[in-house]
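All protein chains but one are shown in place.
Which chain is which? They are A, B, C and D, in the order written, and residues in each are numbered from 1.
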Amino acid sequence: MIIGKVINRVVSTRKYEELQGYKLLVIQPCYGSADFFVAADNIGAGEGEYVLVSTGEAVQHALTKHAPIDAIVVGILDHEPTI
Amino acid sequence: MIIGKVINRVVSTRKYEELQGYKLLVIQPCYGSADFFVAADNIGAGEGEYVLVSTGEAVQHALTKHAPIDAIVVGILDHEPTI
Amino acid sequence: MIIGKVINRVVSTRKYEELQGYKLLVIQPCYGSADFFVAADNIGAGEGEYVLVSTGEAVQHALTKHAPIDAIVVGILDHEPTI
Amino acid sequence: MIIGKVINRVVSTRKYEELQGYKLLVIQPCYGSADFFVAADNIGAGEGEYVLVSTGEAVQHALTKHAPIDAIVVGILDHEPTI
Partner (left out) sequence: MIIGKVINRVVSTRKYEELQGYKLLVIQPCYGSADFFVAADNIGAGEGEYVLVSTGEAVQHALTKHAPIDAIVVGILDHEPTI
């Protein structure tokens, strides 16, 4: 999983209906210089919070129904990571 | 998911028949210096638009029938991303 | 998907039998500085041609029988990509 | 698989319940300059130990029940890697 900081969110009106109901958050990875990416969220992560993001096929196991989502917030960190 | 800009499209006459009916768009990732790549599209993304692209196994959940496609446009952003 | 140029092919006599019947092509990605990699091919891509390669689980949907192949040529481009 | 060193662990109280019972370890890859990442662990890897981490769909085959986990410690190395 990737630790990242929630930067903001993007809005897409024309999208697959399976994406309805998820916030689409722009995530800045905390370690290294990896690129920003977008993760779906339905556990209420807010701007500035540090989150744990799962990617790939594992995402489907976080969904109640399959959707074309390849990154999802699976946890919100209690504290800012120290490294 | 990756946010990218639609640059142009590529044409492939000799291809797997499961790819028929999808536009093949060259996408420029918006964040960082990631390489251009090709995503399938069937929601009408046009040149110059900013799109949300899912990759990997998640793609299959956007298709009505399995196909050897590993990246697909799942949404069109309402606005140019601010970051 | 990745756009790449077919450089040459590699030969492996000792291999999983599920790989029999596929040419193993060394592919040079066209965009950026990504590393060369090997893709299976069974649609007749030739040296110097520009091809569209799918990777990951999507590959299995191009095969008539599951095989430990993680990259496959799914299309041959009509023209050299302009970008 | 990736060889990495266990740096520390992160705590997330608000998380998917499928992640309960796993330690969430920050891993520093041993080779190259790849970014730190987080792997789940349930075989008792401790801080400073060198571990073997599997990523992607393979992770599910280490779980007794599917979970949105994309990296897991599958082995603890007997010795510090020599290269």
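Just so it is clear, a contact is a pair of C-beta atoms (placed from the backbone, for glycine too) under 8 Å apart; a residue touches a chain by one contact, two chains touch by 3 or more.
What you see is a predicted model, and the numbers here were worked out from it, not measured in a lab.
**Q** List the neighbours, among the chains on screen, of the chain that has been left out.
**A** Counting the whole assembly, the omitted chain is in touch with C, D.
**Q** Just to verify: which one of C:Ile3, C:Leu52 or C:Ile69 makes contact with the chain not shown?
**A** Here the residue in touch with the unshown chain is C:Ile69.
**Q** Residues on subunit C that touch the omitted chain in the whole complex?
**A** That gives, for subunit C, the contact residues 7-8, 10-16, 18-19, 24, 26, 33-40, 55-57, 59-60, 66-71.
**Q** Touching the missing chain, which residues of subunit D?
**A** Residue positions of subunit D that touch the missing chain: 1-3, 29, 31-34, 43-44, 52, 54-62, 72, 74-79, 81-83.
We take it that only the chains that are shown with their structure count from here on.
**Q** Can you give the whole-Å distance between the Cα centres of subunit A and subunit B?
**A** Subunit A and subunit B have C-alpha centres separated by 19 Å.
**Q** Distance from the CA centroid of subunit B to that of subunit D, rounded to the nearest Å?
**A** Result: the chain centres lie 31 Å from each other.
**Q** In subunit A, which residues are in touch with two or more of the other chains?
**A** Expected reply: 33-34, 55-57, 59-60.
**Q** So, with touch as defined above, which chain pairs make the list?
**A** A-B, A-D, B-C
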